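Removed: one protein chain of the complex. Kept in place: all other protein chains.
Each chain gets a letter, A, B and C, in the order it is written, and its residues are counted from 1.
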Amino acid sequence: MTDHFFVALLLLVNLRLFASSRMGSLIRGAAAQSFLTVCLSALLRDGGITAESWIFLIVSGLVKCLVLPLLMFRALRTVGIRRDIEPFVGYRVSLFLGLGAAAFSFWGVVQLPLPGGGVNPTAIAAALLSMITGLFLIVARRKAISQAIGYLVMENGIFGLAPSLAVHSPLIVEAGVLLDVFVGVFVMSVIILHIRQEFKHIDIDRLSELKD
Amino acid sequence: MTRDIFASLGGIAFALLLAPFLRSIINRTKARISGRRGAPLLQPYFSLARLLRKGAVYSSTTTWIFRAGPVAGLVTVFGAICLLPFGGGPALFRFEGDFLLLTYLLAVGRFFTILAALDTGSSFEGMGANREAFFSALSEPTLLLGLAGLGAVTGSLSLTDIYGRIGASVFLEANMPALIFILAAFMIVFLSENARIPVDDPTTHLELTMIHEAMILDHCGIDLAFIEFAGALKLWTLGLLITGLIFPVRFGVFWLDSLVSLFSLATLAVCIGIVESSMARLKMGRVPQLLSIAFVMSTLWIMWVVK
Amino acid sequence: MSFLIVGCLLLYVFAGVIFILMRSYPQSGTMLAPLCSTLAAIFGLVPVLNVLLSRASINISISWSSFFAPIQMRLDPLSGWFALALFIVSPLLTWYGTGYFPHKRPFEVSINGFFFQILAGGIFFVLLASDIFSFLLAWEIMSLAAFFLVIFEHEDRSVQRAGWFYLAATHLGTAFLFAMFVLLGSRCGSLDFRDFVGLGGVADVVFILALIGFGTKAGFFGLHVWLPEAHPAAPSHASALMSGLMIKTGVYGLLRIMTLADSWPGWWGWTLIGVGAVSGVGGALFALVQHDLKRLMAYSSVENIGIVCLGIGMGVFGTYSMGPAAQIAMAGALLHVLNHALFKSCLFLVAGAVTHATGTREIDLLGGLQKLMPRSGGVFLLASAAVCGLPPLNGFVGEFLIYLSSYWSVLPQELPFVDLRVGGFVVIAALALTGGLAAMCFMKAYGTTFLGLPRRQHADPVVDPKPAMLFPMFILGTLCVAFGLGGSFLILLVAPVASTLHPAALIVAETSLLRGAALNYMHVSLASFALLVLFFAFHRLRNHLLKGRVVTSGPTWGCGYPLGTARMQYTGSSFSQPLIAAFKLLLRTELSGDWPEGYLPGRSSFATHTPGVFIEFFYKPLFTFVGHMALRVKRLQTGGTHVYVLYLLLALISVLCWSLL
Partner (left out) sequence: MLWILLLTPFAAGLASMAMKSGRARRFLLVCVPCFHFVCSILILASESGLSTNRWLGADELSLLFLLSTSAIFTVSSFALNLFLREHENPEKGAGRFSHEAFFAGCVLLLLGTTTLAILSLHTGVFWMALEATTLASAPLISYQRSSRSLEAAWKYLLICSVGIAIALVGNTALAVSTAFDAATQSTPLTFHALAERADLLHPVWLKIAFAFILVGYGTKMGLAPMHTWLPDAYSESPSPISALLSGTLVNCAFLGILRTNTIMLQAGVGEYSGGLLLTFGLLSLFMSGWFILQQGDFKRLLGYSSVEHMGILAMAVGAGGGFGVLFHSLNHSLTKGLLFLVAGNILSLYRTKSTKSVTGILRVSPVTGLLWLAGFCAISGLPPFGIFVSKFSIMLAIGSQARWGILGLFLLALGIIFVGMWRIVIHMTFGAPPESHSFVETRIRPGIQDIAPIILCSLALLLGLWLPPPLARLIERAAVIMIGGA
């Protein structure tokens, strides 16, 4: 029952991400989404959760809900950009798109043949929606930093997909994945900082000098 | 065998002796039609003799090509005559495809004559050479295709056989239209190759309008004699190609057949005289059209022969 | 024998390497490398003659790499015939090449020498290769070597353009060959040519692919666009090798593929005759309107390939009649291949000498060279007469046979086969038209370049080239005469080759037919010889008569105008003017210049330019279209990261749709 509650919350957070107009709310939304995903994956682990998994879950929760958002905030401060998001697609349209994406995710999950045992279709749909949200943020938002957030959001979706499909990777692999995500966002922030030094802005619209 | 060789040698002898005479027949006809008395019948021979007695002036521009031209022209026409049957008898040289050699020998002669003309560096001679080259490029295919038509009609591949087999029966075997078209094509080629009206005017005095005469402006003396004689022989050669079609009469007796041939050649010459008296030279730009018509006519036999 | 063949290939490579290694020692290098190349030709000539005379074939198999089947090489009469031409011509050209570069830097010259040898060796390799892989390998090596020869004088922008043209054309052509061979290989389940009997049931497709692929190399009209660009660009001996031999490998490839078929459908014959007629007449027409000497000859190569093609087309029809037409026509085509290699190389060599001496290839700027370079001029005259197919030179032999078979085909047949008769008729018409135009073309080329007065003053004294360049020209010229007079022997030599070509059991009739043709040609030779004697006799007679008389020399008669200058001579452009007028529609010659105006006209000028009709109306629009498309597609790369991710997303969505729907 609790998992359904978390799924519903995740849905709402994703819609919030679709429609958020401020950088701060975007980052906070991403943090919330990370938190919910970690919780959900903890819930979905049927059977016993070993000590190692606990540690892993806690670490990933810390990284995704605290470290990375703080990193983003810091980048935001250092870069000193304006707080609004400057979308390619308007907020209202985004919201409707988000609703559509949610509908699509649920419809898609119904269509898929699912293995029996421990699979939670609504959780899959939520994860799918998170992925789509992430991709949407990358495609439809103008600032480099919002794209980094989009990447994080998308990773959360993928991260949540596995447990909701009752797929359990070995711990070391999951840890590696986590490390990759962390370093990835970290390097992105570094590059954003460098870009800031070079360009005096991080509007990806103007990051289009290289073309044919 | 010996009889054949004798007959063909006889034909060649006739050609060498009587060829210039054709010109005088033409000239006499033209003169008579225009109401003049005309030059003596032996005038071409007198001219040749006069030329042969002369010395020479060569342009300082020229090289050995200039001197080789007339000789080559004469020799090649002579070679062509050796390939032609005369008076129903076989030719001196005969083999499958001998008409190819005949056509190409004429081409060799032309090649050198034209180069000799270009060798002088005169723009008038260049002009003549150019026209000659262009017109012959059109008339040569006509000749070759016409001969192919004759071959197809008679079923043979050498001039001796072709002209030996052409008779009334061939004409009547529903090949009549084919032969008539070939004949017409040959007639135009004959006029063009021999520089007669309506393609060229041998008596003109304006170099700009000349073709053949323009090419030989710088030749003189013996060279000119060679050229004139070669011209007469060429008239004879191509004339034989035509008369063989018009008078396909064979008696089997050499002298009789020769007489028929000579008579037919003379008739042809008279005809040319009449044509030249009654027509004007075509505009230079129209000549290719005339030759193209000839080319088309030389292809038409295919419709009757191949069914 | 196989030792000699492999040795020949290796020697060519070796000769090339010597060219590179010896560039610091120009004296010994110039001797050693050509010697090596000559040795290679001698090595090759032995097995070739052996094959031609004994009608056997030599098989060599070299395993080379562990995963592809071993390289199969096979010297049979067909490849032997083409190789014969190669081995006659290539050493001569190599020697000529040693004298060709007086002012160039050794680096480039050595590179040129290297690729020249590689080209020669590559051609031999193409002729030998008898499996798909080695054939394509050889083909590409040959094409690439030729590219480096074309691009030799690369500072010139037009040469760069020519190089690109050549490379593009040859590559696109080779693409068709790849398609053809892959089709064959997968149909027959083998890479070896011997397993392709019957062409895997897809003979027609293979034929079309071969026609386009090999036709590009051979320079069929329409696919010839690289020829008039590449030949003027390359050094003359390289153009000679390319025009004389490399383009013949296209003919060889086509014949090789046709040989593998079960039967030859009639439409093959029609296609070949069509291609031949268009190439012959078109090539001759365009040759006639050129005023670059080597460009003119490039078009003339197109024309001659057309003649060869007509012969092959006739040969295809001939198989239906079981009569002599097929073999005679094929023999004619093959002979023309050899003879064209000789006289065209010769012409290119003289053109090179002329360019060297005068610094220009523009024939309207030349003139009067016969006096200045009498030896080169004589050779050029000889080769021009040969290219016009005049007896008794070698150009006549092949044409004579093709004519003969066509005439034979229009005769009434026992079996009513209309295609054969009409085909013969078309071939006669095309050949005759081609011949007339070609004659006009070379009269123009020789007449404008060598006769009359020089049209401008040359900076350096214009003289015959040095012996290293002169002797190869002489030898080639001599061969032109010898092969013309001894045409009968050539016909006998080519007979076994022609009889192996046909897929049907035409060998029944065998060489007796060709023996008949050889006998016919003997008449030609005899008559020609007699006439030659007569020619000299008359010449002597005239000189004898003139002995005692007044022989003076003076200016050319100007028809009353006393102030004629050399520039008033008839130019090459004027020579082709009537033709331009008559074929306006096809040639599309552009006239430009300032016409004289008013009563006292000032300076005026006139120029003609005849663009390649296919380039103007087909290739250029095509390439422009592709270029425009490219520009349009390039907008996809907008530079925006979000758009790129969108592409990724779209790709993902469409792939998912593909997999689930």
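Quick notes
Operating definition for what follows: a contact is a pair of C-beta atoms (placed from the backbone, for glycine too) under 8 Å apart; a residue touches a chain by one contact, two chains touch by 3 or more.
Predicted model, so just to flag it, every value in this text is computed and none were measured.
Put simply, the missing chain touches A, C once the whole complex is considered. Mapped onto chain C, the interface with the missing chain covers residues 64-68, 107, 133, 136-137, 140-141, 144, 151, 154-155, 157, 160, 163-164, 167-168, 171-172, 175-176, 178-179, 182-183, 185-186, 626-627, 629-631, 633-634, 636-637, 641, 643-645, 647-648, 650-652, 655-656, 658-660.
Panel shows chain A; residues 112-113, 115, 117, 131, 135, 138, 144, 147-148, 151, 154-155, 158, 161-162, 165-167, 169-170, 172-174, 176-177, 179-180, 183-184, 187-188, 191-192, 194-195, 198-199, 207-210, 212 of it touch the chain omitted from the view.
Rule of thumb we're sticking to: only the chains that are shown with their structure count from here on.
The touch graph of these protein chains is an open line. When every chain is represented by the mean of its C-alpha atoms, the one lying closest to the mean of all protein C-alpha atoms is C. Of all chain pairs, the one linked by the largest number of contacting C-beta pairs is B-C. One inter-chain figure worth recording: chain A and chain C are separated by 69 Å, centre to centre, where each centre is the mean of the chain's CA atoms.
Centre-to-centre separation between chain B and chain C, using Cα means, comes to 35 Å.
With centres taken as mean Cα positions, chain B sits 99 Å from chain A.
Contacts from chain A toward chain C in the complex involve residues 88, 111, 135, 138-142, 144, 147, 204-205, 207-212.
Residue ranges of chain C in contact with chain A, taken from their complex: 634, 637-643, 645-646, 649, 660.
Those residues of chain C that touch chain B in the shared complex are 367-368, 370-371, 374, 377, 381, 385, 388-391, 396, 400, 403-404, 406-408, 410-412, 418, 421-422, 424-425, 428-429, 431-433, 435-437, 439-440, 443-444, 446-448, 451-453, 516, 519-520, 523-524, 527, 530-531, 534-535, 538-539, 542, 545-546, 549-559, 564, 566, 568-570, 574-575, 577-579, 581-582.
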